[in-house]
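For chain A:
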Amino acid sequence: MGVFTKIPYVLLGLFILINYGLLVTGIFRRISARIGKRIGMPVYQPWINLVKLYAKRSSVYHGIMFYLGPVFRLGGGVGIFLFMPLIFGSEYFSNFSFAGDLILIMYFMFFGMLGMALGAGEGGHPYSAIGISRGLAQFTAIELPLTFAIIAIAIQYQTLSLTEIVAAQQGGITHWVLFTNPFATAAGMLSFLGAMGASPFNVVRAPQEIPIGPPVEFNSGFLAVLRTNAALLHIVEAILWMNLFFGGATNWIELFIKSFCVYFFALFVGTVFPRFRVDQSIRWYLKVPLILGILAILYIKFI
Partner candidate 1 sequence: MKELLQRLEYRFDVSDIVQKRENQTFLTIDKKHTISLITHLRDIENFSHFVLLTAVDWIEDNLFQLTYILHNPEVNIDIAIRTMISRDNPEMDSAHHLWEQVATYQRELKEMFGINFPGSPGVNDSFILEGWDDIPPYRRDFDTKKYTEETYFPRPGRQTNDPAEYMKNKLYPNG
Partner candidate 2 sequence: MEYIGLITGFILVILGIWGFLTQKNILKMIIGFTISDTGINVIIVSISYLKNRTAPILNRPDLLTDTVNKITDPVPQALVLTAIVIGVGVTALMLSYALRLYQEKNTLDINNFKDLKW
Partner candidate 3 sequence: MSEINNKNTSGIEKDKFFAPENEKRTVTAPDGQIIEIDPLNDYFCGDAPRVHKPHKNKLFESFLNWARAESIWVLGFGTGCGSIELYPLLTPRFDAYRFGIQMAPTPRQSSLMIISGYLSVKTLKRVVRSYEQMQNPKFVMGLGSCTINGGMYWDSYNTINRLDYYLPVDTYIAGCMPRPEALLAGFNHLKKAIKEGKGEGANKYAENFEWYKANQKKIIKDWNMPDYNW
């Protein structure tokens, strides 16, 4: 299939995933409200919020990077999406994964982070800088166990291609990395918590302390773009982790269910645990998840 014929399918997939991401966000707001014995906002609230933000009549910006920042940010989310095969075995929904493998996706996460950082930096707000410095610092620690987990998977399957990793996990639940290398899964899922920015690792946006961290200056359409990206990015990350550890998906239903479960994990932990300070979370990641990551490699190497 040529690149250009792929574009409609890619756009379709993008549309589905953004909406699915918004839906999941809404569902989770609802679930966490229930945990707090509230009724919670309607499931469709994220759509309304998004419409409202796009419908804001005025907006302010601070400079060219304030414009480009959200573009980079959304580019990061869309980029991960573009290079990730969604449905295993589906030629239509493998996106542009022919151009790069797992490493490309990993490093595309930085694309968005850099955009956020630059845009927020241009805003000139001290809280943005604090938030970004926290976010980046925490992210370094988060990536470490993930790196171990990915290397463990690469050793296990002798490939860095996401498609092949998923392919190798087909054929029953016991073929999932979850069972073939539980340590890698544990390390990966712990870093997933951080990657999702869920509590206890959400000090980056700490609303009470530094109003909302990096996006403090973003308004109206800029914020809308960021929100769109958040919806997309979180679900895409869930899909990535699903592909890595839980056998991927062969159809849309499986994709929805599995990614929902992965996503739910972050939510579940987040509603239960209080927030870490950033130095605490870094040190925590350099303890348990790091050891799990090393165990993952040792496990796959020697057992």
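What we mean here is this: contacts are C-beta pairs under 8 Å (C-beta built on N, C-alpha and C of every residue); 3 or more make two chains touch, one makes a residue touch a chain; residues count from 1.
The candidates were selected such that all candidates are chains of the complex that A comes from, given by their letters.
What you see is a predicted model, and the numbers here were worked out from it, not measured in a lab.
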Of 1, 2 or 3, the one touching chain A somewhere in this complex: 3
Touching residues (chain side chain A, partner candidate 3) in the complex: 29, 33, 36-42, 45, 48-49, 51-52, 55-60, 207, 211-212, 215-220, 223
